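Apart from one protein chain that is not included, each protein chain of the complex appears where it belongs.
By letter and in written order, the chains are A and B; residue numbering begins at 1 in each of them.
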Amino acid sequence: MRRGVLVRLVAVGLAAAAVASAVAFFVPWLPTPASKQADRIDFVFWFVTGISIAIFALVVAVILYSVVRFRARPDDDSDGAPIHGNTGLEIAWTAFPAVLVTAVAVVSAVALAQNENLPKKHLQVNVLAQQFAWSFSYPKYKGLTVSALHLPLNEAVELKMRSKDVIHSFWVPQFGQKQDLVPGITTKLVITPKRLGTYPVVCTELCGEGHALMRSEAIVMKPTAFASWVKAQERAAAKASQGPSGGGPGLAVFNSNGCSGCHTFKPAGSTATTGPDLDNLPADARRAGKPLSAFVRESIVDPNAYIEKGYQPNIMPSTFKSLPKQQLDALVQFLIGGKK
Amino acid sequence: MSAHAETQHAAHPPVAHQSSRVDARTLGMFLFIASEVMLFGSFFTAYFFIRVVNHQPWPPHPFHLPVFVAFVNTAILVTSSFTMHWSLQSIKRGNRVGLQAGLTLTLLMGLTFLLTQLLEYARIGFTPHDQAFGTIFFSLTGLHGAHVLVGLTILAAMTTRAYRGHFSPEAHNGVEIGGIYWHFVDVMWIIVFTTVYVL
Partner (left out) sequence: MTTATTAHDELHAGAAPPPHGWRRLLAPGWLRVPWMSALFFGIGLGITLLVRWAEGWHPIWDGQVITTIELVAVPFGFLAGIGGFDYWTRYAIGSPTQPEDHSGHGAYSWRDYFRINTDHKVIGVQYVVTTIFFFVAAGLLAMIMRAELARPGMQFVGNQVFNELFSVHAALMIFLFIIPAFAGLGNYVIPLMIGAPDMAFPRLNALSFWLLPVAGLLMLSSFFVPGFGCGWTGYAPLCSTHQELGAVFFNMGVQWAGASSIMTALNFLVTIITMRAPGMTFWRLPLLVWANFTTSLLVVIATPFIAGSQFMTMFDHIMHTNFFNYEAHGYVLGYQHIFWFYSHPAVYIMMLPGFGIASEVISTFARKPIFGYRLMALSLMAILVLGFSVWAHHMFVSGMAPWLRVPMMVTSVVIAVPTGIKVFSWLATLWEGKLNFSTPMLFALGFVSMFVIGGLSGIYLAAVPIDIHVSDTYFVVAHIHYVLFGGSLFTIFAGIYYWFPKMTGRMYDERLGKLHFWLTFIGFNATFFPMHYLGIQGMPRRVSDYAPRFADLNFFISIASFFLGASTLVFLYNMIVSWARGAPAPANPWRAHTLEWQVSSPPPVFNFDEIPQVVGGPYEYGVPGARHAVFNGDRVIEEEEVNV
């Protein structure tokens, strides 16, 4: 190969690499990391991106150069140079990618091991998924159960995750971590939040009709704020267990079954919008033409019996009909008690 | 829209060049058996997960497997492989009676095997939906049973042809290839028997 050819080829290659690099750097590809694990994932991502840009630029350079330089003239019926191969080149392009992918594998393996590493001092949260709702409970705080994940800043958490029915998958894009929840086994995930804020919890494994709606939130709080949040929750729970004066035992049932993951309901302090706002239950019951308490009970045990306008059937789980009668009564009481 | 040039060409295909010593039909049968082995492989994988990965005792309480009946049945099937071999050797030597007798015996033994297995199913005391154990027991033995049925169909065709005067010392390919399948069904049973009943 002549010198000039090489120079021109390298020039085309550099141009292609420059374009690709510009796309890589000026587009904000990655979400702002909110966990230590996401930082390491980002590092692997950029490492692979560097290699990819080099490979891509090489391929594009050779194609573009050949397309321009070796184009046959319309009346040229002759053949190209009868080259059958070149052992040196062939060895080079076997060995070179082998080295690069080994590097990718090593970097990935190290990052993976670090991301899985769980410090002794950590918080454990049990995650339970069902079609199509999340619930999170804190064994450390007497099994406190809520439908949005609250986490203290800079403390490693271990999520122990189970599923009631089909496979779901827990993902918070800003945390970078993802793990399936599989019926019959308990899976684990380690996250160390490092930025305050509220982030979406997304179900990423197709789990049926409501898969697109199976969302919740992960809220990272200052440790002090987290502590007072826990206190407030515990107080509410204690009050609830004392009788109908507070939320009643219904509040605990409401939170631990994931109702607050889908419904807005002021007495429970929930703000989700997948299902109808339960503060409007009396009006909805009137529209359905049923007495309030019967309507509420029916809506829980047989959600498809009446579909609120603007919402879809088969989204609300139909598993609540197996709630113990006593809990169901408490739940209904709680829902209508809030108004009347 | 015709798929060939409209000039005149030979009305018969040229004889293809035989580029391998292996006979095409035999090779085809071996490849088919390879894919059959993999089909069994997928069910053995399920078996592996259910029994080994899930740490199940085997057979789990309260199930019982009729090992003795299955053992007798195994003996019948293994014997049928020998009669199959005998029939092939017979026609190679031009002995039509041997061919016919061998095939008939093989067919009968295959039928006995299948009927015994059906009886066993009826009396075994559990069903495919009793635990994953019942599922994998019935699916492995049932998959094999389906193969016995296919094997018997092939055997029936060969036997019919044998009685209607086909096959000769020069042309016994049909017997040979059908026989390979029957031997495969037999060997597969030994593996299924060992993993499900014995181990």
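The rule we apply is simple: a residue touches a chain if its C-beta (ideal position, glycine included) is under 8 Å from a C-beta of that chain, and two chains touch if they have at least 3 such contacts.
Not measured: the values here are computed from a predicted model.
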With the full complex in mind, choose from A:202, A:225 or A:323 the residue touching the hidden chain.
A:202
Among A:169, A:233 or A:270, contact with the omitted chain is made only by A:169
Tell me where the left-out chain touches chain A, residue by residue.
27, 29-31, 38, 40-41, 44-45, 48, 51-52, 55-56, 59-60, 62-63, 66-67, 70-72, 76-86, 89-90, 93-94, 97-98, 101-102, 104-105, 107-109, 111-112, 115-116, 131, 165-167, 169, 171, 173-174, 176-185, 187, 200, 202-213, 312, 314-315
Against the hidden chain, chain B presents residues 1-20, 22-24, 27-28, 31-32, 34-36, 38-39, 41-43, 45-46, 49-50, 53-54, 56, 60, 128-136, 138-139, 153, 156-157, 160-161, 163-164, 166
